[in-house]
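Left out: one protein chain. Kept in place: all the others.
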Amino acid sequence: MATTVHEPPRIEEIRNPSRLTSDSGNGGWRNLIPADGDLRAVQDYAPPPASTGIWVALAAISMSFAALTSALVVRKGGAMDWRHFTLPSILYLNTLVLLASSVTLEISRRRVATFMGGLKSEVASPARWLYLTLSLGLLFVAGQYVAWRQLSTQGLYLSTNPASSFFYVFTAAHALHVLGGLGGLVRVVHKLNQLVLRRSTLDATSRYWHFMDVLWVYLLLLLWLKL
Amino acid sequence: MAKLVAITIIVIAIASAIPILRHTWWMAPDISTHGAPIDEQMSETMAEAGLSFLASQILLAIFIWKFSQSRAGEKIKSFPGGAKGLVIAAFLLVGTEVLALGAFGAKAWANMYFTPPAPNAMPVQVQAGQFAFYFRYPGPDGKFGPIHPDLISESNQNFYGLDTDHDPDSKDDIVTAEMGIPVNREIHLLMHSKDVGHSFFVPELRVHQDFVPGLDLSLHFTATKVGRYEIVCTQLCGLGHYNMKAYLSVMSQEDFDKWLKQQAALQ
Partner (left out) sequence: MHDMPAHAHVAHHAPPTSFIRKYIFSLDHKVIGKQYYGLAFVAVLVGMFLSWLMRIHLGWTNAAIPGLHFLSSNGAPGNIMTPEYYLQLMTMHATIMVFFVLTTAPFAAFGNYFLPIQVGAEDMPFPRFNMMSFWITFAGFLALVASFFVGDGPTLGGWTQYAPLSAVGSVAGPGEGMGVVLWATSIALFCVGQLLGSLNFITTTLDMRTKGMSLWRLPLSTWSWFITSCMGLTAFAVLMPACILLILDHVAGTSFFVPSNLVINDQLQPHSGGSTLLWQHLFWFFGHPEVYIAIVPGMGIVSHVLIANMRRPMLSHRTLIYSFGALAVLSYMVYGHHMFVSGMNPVSSLAFSFPTLIITIPSTIIVLIWLGSLYGAKLRINAASLFALGFISMFISGGVSGFFLAQPSLDIMLHATYFVVGHFHMVMGVAAMFGIFAGTHFWFPKMFGRMMNETLGKLHFWLTFVGTYCIFMPFHYLGMAGNVRRYQAFAPDFMQRFIPVHKFMTVAALLTGASQLIFVYNLIHSRFWGKPAPENPWEATSLEWSTPSSPPPFDNFGGELPVVYHDPYQYGVEGSTGDYVMQTSPERIQTAHDEA
């Protein structure tokens, strides 16, 4: 039933979830196979695991950052030693870079989908926009590093004061996840070049990447407000 | 074997209940003014928990006995009322029971924590540190001198880091290793930790409160019976945790005054 490895996936009609398979009484012990033996009606449609999976992963990542957020709130409210500082201005540039990378990712997604669907096989270098996204992502991480250097020249290190501690913890955690996202994108490029990329993989990886954007905007707001 | 299982369960259930019913190992008698609702709550809960425990274990045993394999040939029966009845029973019985316990228990708790100390309560400070409790009385001026953490030194016996040379309030403070209090007098206990987390527990006094480093916490209570009791640490604080204890002496007012004078002389 699986596609063989080197064919592009066929376009298939999505079947609606069958009403017959839904709960028919409280575990009512009637057969769900219809009398005429036609099994197609009970062929459940399920989303590709990659898309469920990415939501699961994003839920976990959100919880982690929520935990860190509550740590920040408690820590700030609890003691007198909070010292505000100005966020390095390169952070705002980095934000733009990251947002741009999401735009380029969306563009590449449509091009790749078109290409893999075999509809317009003349799409030249469908991976080009992906490489651009990758570069922008790397640029973001580099920019974060620059922000760290800027802070350290001001004498703000990890343990200097709680505000700086949280700054480093949040940005480092986010950057690590961005690196993970870059890894995912590399994988997507690799699969594209071998023509084995599944739509669900591409979509899941993009969703992750966009979430990194959203997460970063949230963190920037949080850090700006609290720090 | 099913019958043996059933009998074993019943025997174990009853055997478990016996030490409870006979109070073989029980809470020490209450010497506090706020403890009575706690003790009552404990008995109530014990009765309800005990009944639930016995009833469900015995029911389990009976069902194991009655409904094992030898019933081949008979039909499967459904519990009367089905699941719906059981769910309703659970909500009604357990629900009301726990909410009642919660409501009454809340009163006992509020009694302790939501009432302020009386204006003439005697303040006593307690400092928990690895691995001892030290107590401080404010002395005749009624004021506690400031604590200087950088002056704290076990080796110099300056447990509270007092600077008697520069802080006049510290001059008459009395620091002891044993806690003495007068009977029938409300005590306002001011708690802080010198280092890590500790806890203050006196079973007879029905008092139990953690020390939180960085926080100043307080309790108030009144002891009603003269005697010597133990304060034990219950929050893991390091290798000496098991040995971290102090004596609480509840004395008549006169004996207390004498004791305090003696302690003052030793400063």
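Each chain carries a letter (A and B) given by its place in the written order, and its residues are counted from 1.
Please note the rule applied: a contact is a pair of C-beta atoms (placed from the backbone, for glycine too) under 8 Å apart; a residue touches a chain by one contact, two chains touch by 3 or more.
Since we're looking at a predicted model, the values are computed, not measured.
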item	value
Which displayed chains the hidden chain touches across the whole complex	A, B
Absent chain, residues of chain B that touch it	1-2, 5, 8-9, 12, 16, 19-20, 24-28, 37-38, 41-42, 45-46, 48-50, 52-53, 56-57, 59-60, 63-64, 67-69, 71-72, 74-79, 82-87, 89-91, 94-95, 98-99, 101-102, 105-106, 108-110, 112-114, 129-130, 149-150, 152-155, 161, 194-197, 199, 201, 203, 206-215, 217, 230, 232-243, 245
Absent-chain interface as seen on chain A, which is shown	1-3, 8-15, 21-23, 25-33, 39, 42-50, 52-53, 56-57, 59-61, 63-64, 66-68, 70-71, 74-75, 78-82, 113, 116-117, 158-159, 162, 165, 169, 173, 198-200
